[in-house]
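A single protein chain has been removed from this complex, and every other one stays in its place.
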Amino acid sequence: MDNFEPLIAVFSCHYCSYAAADLAGSSRIQYPPNIRIIKVPCTGRVSVNHILMALEDGSDGVYVAGCLKGTCHFIRGNYKAEKRVQYVKDLLSEINIEPERVQMYFMSAAEGTKFANVALEMTEAIKKIGHSPLNKSRS
Amino acid sequence: MNTELRIGVFICHCGINIAGVLDIKGLCEYAKALPNVVTAQANLFTCAETGTSAIKKAVKDNNLNRVVVAACTPRTHEPLFRASCKEAGINPFLFEMVNIREHCSWVHRHNKDAAQAKAGDLIRMAVAKAAFLEPIETFKSKVEPLTLVIGSGIAGMTSALALADQGFEVILIEKEENMGGLLRHLHKIAPANVAASELIEEKIAAIKKNKRIKYFTSAILEEVTGYVGNFSVRFSCGNDSYTCKVGVIIVATGGIPLRPEGLFNYDGKNVITQSELEIKLKKRDIEAKSIVMIQCAGARIPERNYCSRICCMVAIKNCLYLKDIIKDAKIFVLFRDIQAYGVENEALLLKAREAGVRFIRYRPDTPPVVENGKVKIYHPAMGKEIFLPADLVVLSTPIVAHDDAESISRILKVPINGNKFFLEAHAKLSPLDFAFNGIYLCGNARYPATVREATCQALGAASRACITLSHDTIERVGTVASVQEELCSTCFTCIKVCPYNVPYINERGRAEIEPMQCQGCGICVAECPAEAIEFKYISDKQIMAACEALLAS
Partner (left out) sequence: MIVGERKPMEELLGMIEDFERILVLGCKGCVTVCCAGGPKEVKTLSTLIRMDRKQKGRKVITIEASTELQCEPESIRPILEKMANQYDVVLSMACGAGVQTVAKLFPDKLVLPALNTNFTGIAEEHGVWTEACLACGDCVLGRTAGICPVTLCAKGLLNGPCGGASEGKCEVSKDQPCAWQEIYHALKRLNRLHYLKQKPQVKNWPVHPGRVVREDLREVETT
């Protein structure tokens, strides 16, 4: 269990967090290799079912990374995403899965460092919580 | 889809940017073994001519119908590769790009094994997603080279004239009998010291003379349907009804000064508003010797919590004119804060003080009380109530939205804020656009503005409108949402959640989304409780496939 490397799915919006991830890359900021990004035009595109799907299909953690509040390219997609993430947390609590496995983050396209820090933070957090109870067989 | 899927994967060395960390040959072998992959090739620099030619050749040689490129960020080269696909005869949206540089080789340099595994995962996810990509077409729409300007105040007229100067035809509608808006009733404008009537008459004459502008007064807007480039407008003038097709619309409906009924014993005779004072100043019909002006009368209070920005300068300007007309006038200005922004305004404020106008601050919890012939005010510095002589009390009231703002907002499907001023798409990034494409905003309708500000905004709005008007056709790539009517429950959810007010209920009683207006955010797609909205660009099936491929099976 000491070498548990979590698998974390990330829903990332084209305008902000994906760009932040790119900036982290061009700045050569190193971060843990545990995240897998699924790009969406706006985090408002991500539905409750998508997040649940990502968990059911094997991620140990999922986070949605959208624009800073008030700066969503599509005006309020990130607020929608935040509400849906909270709803998923509530649903997970109802079936005794740790709600901390799912998070919402906000960042601007200029925050490459933040993107890397979030990837690190989430990886560490999921390492502490442990394997997803849905995927005990994965090592 | 009954044609066999034939996916080609192209993995980029990017010189040593990717190849320095990842084993490209290994990735090619891995990709080749993935479902539906027919060929997997490596390129040194895929974005170079050699790279794109290799893709096009591979498409032809292998009869590919999906292309996946694993390289740098799609935010730079995706358009290039989409164009290559198009040239090779594949719809540009049957293309998927994987980022194994910014998101992999550049950020996991010291962990090559993990980076290799991640790159493999990302390619596997992209190949799985590619199986569900669908061709997307571009919608084209002809642009009607005609503008509708609603409102003929200084903002509306400035826009109309600016557009006509650019060579575009304009229809200008005004609900009052006469054009000119608020400036018709004003005395002089400061700091320019120009008679408002002169300014307005000049503009009205220019409008009437201009062959490209058709103006209608006593005109009421009734219905607007359609989308940018193609709005259908209906308005009536008395008993006549007019319909026209316009390309863009400019909202310049203005505002009006609040009539402060019930505030400060307002009676329209001894206690008047600044606009009523302006009329008196115009006629030089003032007998008062002592005048007290009360600022923020009806503004910055719970029912109207905004600052109207212009009333302080209106008061200061009128103080100076009063000092000119009335010898030895005693003028007091009772204020909460003074809005005199900029060098010229500050200079006027100083001039007023030097002319002997007395400025006394009052606290909102102890407002002035207007009694017969005098005004009682608690002076914070003196610590007691004082009485000021007041033959005339002038209330500086805020500009408020017109009564019909709500109905216009519904007709145009554009939002208004809590104070019924129209809401722009973004206060800093698009201050003159509405979120709904093709409709623009300027002047008091947006927020209280000075003549200069209204004029600037009007020119800006006209300039924004020209961008659309200057094209014969506009294109919209079909990365838009579309309602599958047979699945729609007509629950109105999409209508409620769209930030751009695009969906509407069509004549079949089902929700419909105009592709030319849809911004492609996908919020409605995720929200629809019946899962009735399709989004080919990033469909549910594609996301599901990517999720299922997160783990190697």
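Should a chain be cited, it is by its letter among A and B, assigned in written order, with residues numbered from 1 in that chain.
Simple rule for what comes next: a residue touches a chain if its C-beta (ideal position, glycine included) is under 8 Å from a C-beta of that chain, and two chains touch if they have at least 3 such contacts.
Note that this is a predicted model, so its numbers are computed, not measured.
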Option from A:10, A:24 or A:53 whose C-beta touches the chain left out: A:53
Omitted-chain contact residue, chosen from B:238, B:262 or B:529: B:529
Option touching the unshown chain, where B:76, B:138, B:305 or B:489 are the choices: B:489
Contact set of chain A toward the excluded chain (per top definition): 47-49, 52-53, 55-56, 91, 94-97, 133-134
Touching residues on chain B - with respect to the absent chain: 487, 489, 491-493, 496-497, 528-531
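The working rule: only the chains that are shown with their structure count from here on.
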Centroid spacing, where centroids are CA-atom means, of chain A and chain B in whole angstrom: 30
Chain B-facing residues of chain A, complex: 5, 7, 9, 14, 18-19, 21-22, 24-26, 28-31, 33, 36-42, 44-47, 49-50, 53-54, 57-59, 73-77, 80, 84, 116, 135, 138
In the complex, chain B residues that touch chain A: 73-75, 99, 101-104, 106-111, 114-115, 117-118, 121-122, 125, 425-426, 435, 479, 497, 499-500, 519-523, 525-527, 535, 537-538, 540, 543-544, 546-548, 550-551
